[in-house]
Structures are given as C-alpha cells and as structure tokens.
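Have a look at this one before I ask anything.
Only a single protein chain was left out; the remaining protein chains are all shown in position.
Note that the chains are named A and B in the order they appear, and that numbering of residues resets to 1 at the start of each chain.
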Amino acid sequence: MSERVSLMQGNEASVEGALDAGVRFYAGYPITPSSEVAEDFAAKLPPLGGKFIQMEDEIASMAAIVGASLAGKKAVTATSGPGFSLKQEIIGFANMIEAPCVVINVQRAGPSTGLPTSPAQGDMMQARWGTHGDHPALAVAPSSVADTYLLTFQAVNWAERFRMPVMVMLDETIGHLREKVILPSREEMIIVNRKHPQGSPQSFQPYDIEDEDLIPPLPPYGSGYRFHTTGLYHDETGFPANRPEITKRLLDRLHDKIDRYKETLYLYDSFGLRQANQLIISYGGAARSAKAAWRIAREKGLLVGLLILKTIWPFPEEIVAQAGHDKNNIVVAEMNRGQLIGEVERIMDKRIPIRGAQRADGVLITPEQILAQLEGVN
Amino acid sequence: MGRYEIRLSGAGGQGLILAGFILAEAVVRFTDQEVIQTQSYGPEARGGASKAEVIISDEEIDYPQVTKPDFLLALTQEAYNKYNRDLKEYGTMIVDERVDAAFRGGPTYVVPIQRKTQERLGTRLVVNVVSLALFNHLHEVVPVDKLQEAVLERVPRGTEDLNKKALELGQELAQELNTYKVFREEEEEDE
Partner (left out) sequence: MELEKYFRENKLPHIWCPGCGHGTVMSSIIRGIDKAGWDPNKVVVVSGIGCSSRAPGYMDFNTLHTVHGRAIAFATGIKLANPELKVIVLTGDGDGAAIGGNHLIHACRRNIGIKVVLFNNYIYGMTSGQYSPMTPEGSLATTSPYGNIEPPFDLCELTKSANANFVARGTVYHTRPLISYMEKAFAKDGFSYVEAISQCPTYYGRRNRLKSPVEMLEWQKKNSVDIKKAADMEPEELQGKIVTGIFADREKEEYTARYDRLISEIQGGKK
C-alpha cells in the first residue's frame, strides 16, 4: 500500500488512470496534441489482454468505443478539437442509448485546424452543447498531471455509474507537461462497475429502472439478455416510441439521473476563500497561472481567494455561488474568449463585478494577466 | 533552493530533450524536490533549434513554463540566437566554443563540448550526456553516481559504456570549468 512517485506526462497520466479504472479498450485516430494517449494505450493494452485499434477516422473511433462498451468493455477514445467536433453526433448517441464511455479531449487552439501544438480551453462549451438536442453532460478538467490521473479514473467510474459519455477536458499545457507526481497505491483506488440486471433474461427490459437511482442495468452482449437499442426516443423496452409522454419521460430521466447526484459530483480545490474579498476562478492549464497569481497577490497582502474547478459539467453552481457571494471582485481566468465566465455571470448576483482574464492566442495565460484584473495590484 | 529554471538548447537530434527528461527523472528519484519538464512540439521540434526545459523547486511549481531561465545551455549558434534573449539577469550560460555569445553579466562558460566529445569518444552522439554531467556538476542536482543511474536507465541498450565515458568527460570538463569562464569584453581589454 505505498504511494507511487514518478515523473509523468499529462497524456500518459490519463492512460494510467484509465487502465487502473479497468479500461481495456481504446479506439482512436492520430491527432496532435493527444497522440501520446493513443501511443501509450497501443503499448500497454495488449499485454493486459486489452484491445487497441487505430480506426479510419475520428467518427469511427467514437463508434467503436460505444460498440465495445455494449460488448462489456470499459472503453476510451482521445482526440483534440477537430476530432472532438467530428465525434459529437455519436457522443449524443451514447447519451441517448446510455452507453458508458470516456472521451479525452486534449484541447488545442481553434477554430478549425487552429494551432495544433498550442494550448487553449476553447472547447468548454462544446463539451456541454456540442451535440444536437437537449442532453446532460459530465466533464472534468485537470490542472496537473496527478489530477489527470485521478480525474480520468473518476471519469471512467462516472461513465460506468451513470451510463453516459464522460469528457476529460485536458489542454495542451497539461497534456504535454511532465512533472513529479505522487499517486495513491492501486489498492486505494475504488473501481465502479456498471450494474448488471437482477432479473431473468426473459423478463428483462433494457430501460426499465429496477432501482431508484434512475440508471438502468446494462448487461453485455453475449450474456443472454437480448435487447434492442436505438437512438430514436424509446420506451423501457428499448423500442422506438413516438409519443410525447414517452419522449418527455426519457429526456427527463436522462437529466434527472445527473441532477439528483450533482452535488456529489462537484470536484474542486479552494484556497483562502474565507479571508478574502476578491476571488479568482480558474480550471485546467490556466489554473496553474491562477495559482501563481493568487500566491503573488497574497504575498502582496491582498485578500484573494482561489477556486479551481475540476468538475466543469454539471457546472458547480452552488460551489461558485458560495465562494463568490461575499466578494467584491471575481476574476474568471481561462484560455478562450470567455466561456465559463458566462456560467459565473449567470448564477452570481448582478451587483458583483465579474471580470475575465482571458487569453486565446495559443500561449498559456500568465500570472501577470490575471493579477491585472484584481483590485489593488499596482 | 527556490524555483530554478533550466533551458537546454541545441540542434534537433542532439538529444537535449532526452537530457532534460533524464535530469527531471533524476530529481524525482533522488531528491525531495519538485520538478517539471517541458519541450517544444510540432514543426518547432523538427528542424533547426530545439530546447528542453526543466524547472526544479523546493516548493510547489504552479506556473509551469520557463520565462526567465536561470541557466542556459546552447550547443549551436541558432539555438543561442533563438533562446538566449530571456535569460535571467546574472543567469548562468554554458555555450559550445563555436557559439558566438554575448556576455550577459552572469557566469558564462565557453566550453569545447562538441570538439572534446568527438576527440575523446569518436562520436558526437552523446554530447547531450556530456552536457548533462557538466550542468549537474555546476549545480549539484544529484550525486554523480545517481546521475549515472538515471542516464543508464534511459539510454539505448548497448550504449551504456559510451554513455559512462560521456559522463566522465562531462565531469572532467566540469573540473576545469573555470578555465573556460569568460569575462566582460572591457575587462579583457584591460588585461
């Protein structure tokens, strides 16, 4: 039961986290800056009896992991902006049919081909609203290599527990960063597996809720529980049902299964919130600069608090509101033209000034840029 | 030691990214310090100048990028030209003897790293390990035997002897480092 100390890269840590959580299937397509994820899975899965496949495109990779998931394997894909765009339709399909899977997006500067080797956090709203239709989203954003391991592990667990795609929103800064990490021993990591049906195959209805947790069990193909699955709105039998009350019931449940547990899903770090009249909110790679800015501000004697969000979707509204309600300046630091700042503005009292420290030119935002948005820095 | 920023630069293919990686790994394995290693990616990493950067600190390293290196190694003129500008005031520089470097105020050493490597080892393949030993001696990051352990773990099989010799050569150059030290040009004129 000893902790694991090593020099590790962010992309590599996502692979380690996934493997430790029980992932045994990876399908992907090469794209910078996520290729190390694929390369690492290609080397590490076969010795574990797992499968790696390089598919013919991004869409096929997403389809393959959903297929593998239904066949009973925990499955992951990784990509970056252009590939994340291509995968969206099947991310929506996975939401609709409730297929557990994890998508790692090592964000780079966009739109389009953008800057393939430069950091950005421009896909945060895409993770929420990228696929068509109303649907819930689960997404995390690591701000260190150790976090990448832990949050990818968590993402796999959540995918299994809630039966839906979970997105790990890395960015180039963290994906390519190598740093010293101290990870808990494998014995300390608690693995969650999808539920298996309790009843007989004859009475099995794939979308019938046996427990009160709103999440139906998922037997793997080949286990004797034969069922139909479709991306059309369906009833508890899994077959299409074009009736308003059934449409509403399914859509409500897809949202409720997350809403009901959302407060247990909020992962974050906070520093000095109580003795503070100003607040910095950040996440992912930008949070490293935010941490530096917070440290420098404190050294200057400013009363500043720091909130680093790890869970992005569902957006931790209650946490942000609690941290920010008594502040007279809130700075949201991110590497885009202002994405999560909109969420902060949406939930905060309109009288509290909210400022963005934003950078979207392919360069990691600096602590100085964030400091410049605080009051009292000269 | 507070935050210390290191930049190792040279031509692509000289193995400086591996050197940075080995240095960072040695810090993890043999010290209690925090460490970060970054490098160039994409077209920048493919031709011409290449760099690897390492940050070592007693404290948590928040901002992960090198902005004002405390130390710069430049093995080629192109790398020097590209990567010397933001050297910290009074920062330390080691450049190859073929690099025309301007004196920047801090300790500056012009060392025949490439020539000696070629003469003594018959190849320049291990110029990265020679440089690594040189830097390690200057800053005593880890004991020499630990550096050797870290190097041998990561170099291709069959090249262990060559790399041991490279470490020895690096040590040797380090011993005589003061003879390679250069001073402000006016001072030289005064002599």
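In this text, a residue touches a chain if its C-beta (ideal position, glycine included) is under 8 Å from a C-beta of that chain, and two chains touch if they have at least 3 such contacts.
Here the structure is a predicted model, which means the values were calculated and not measured.
In the full complex, the chain left out of view touches A.
Touch with the chain omitted from the figure is made, among A:H228, A:R243, A:R260 or A:R346, by A:H228. Within the set A:K51, A:K195 or A:R249, the residue that contacts the chain not displayed is A:K51. Of the listed positions A:F93, A:Y149 or A:F162, the one in contact with the omitted chain in the full complex is A:F93.
If you put the missing chain back, the residues of chain A touching it would be 25, 27, 46-47, 49, 51, 53, 55-57, 59-61, 63-73, 75, 89-90, 93, 220-224, 226-232, 239-240.
We adopt the following convention: only the chains that are shown with their structure count from here on.
On the side of chain B, the complex with chain A involves touching residues 21, 24-25, 27-28, 34-39, 41-42, 44, 61-65, 67. Interface of chain A with chain B (complex): residues 5-7, 32-33, 116-117, 172-173, 176-180, 285, 288-289, 291-292, 295, 364, 366-367.
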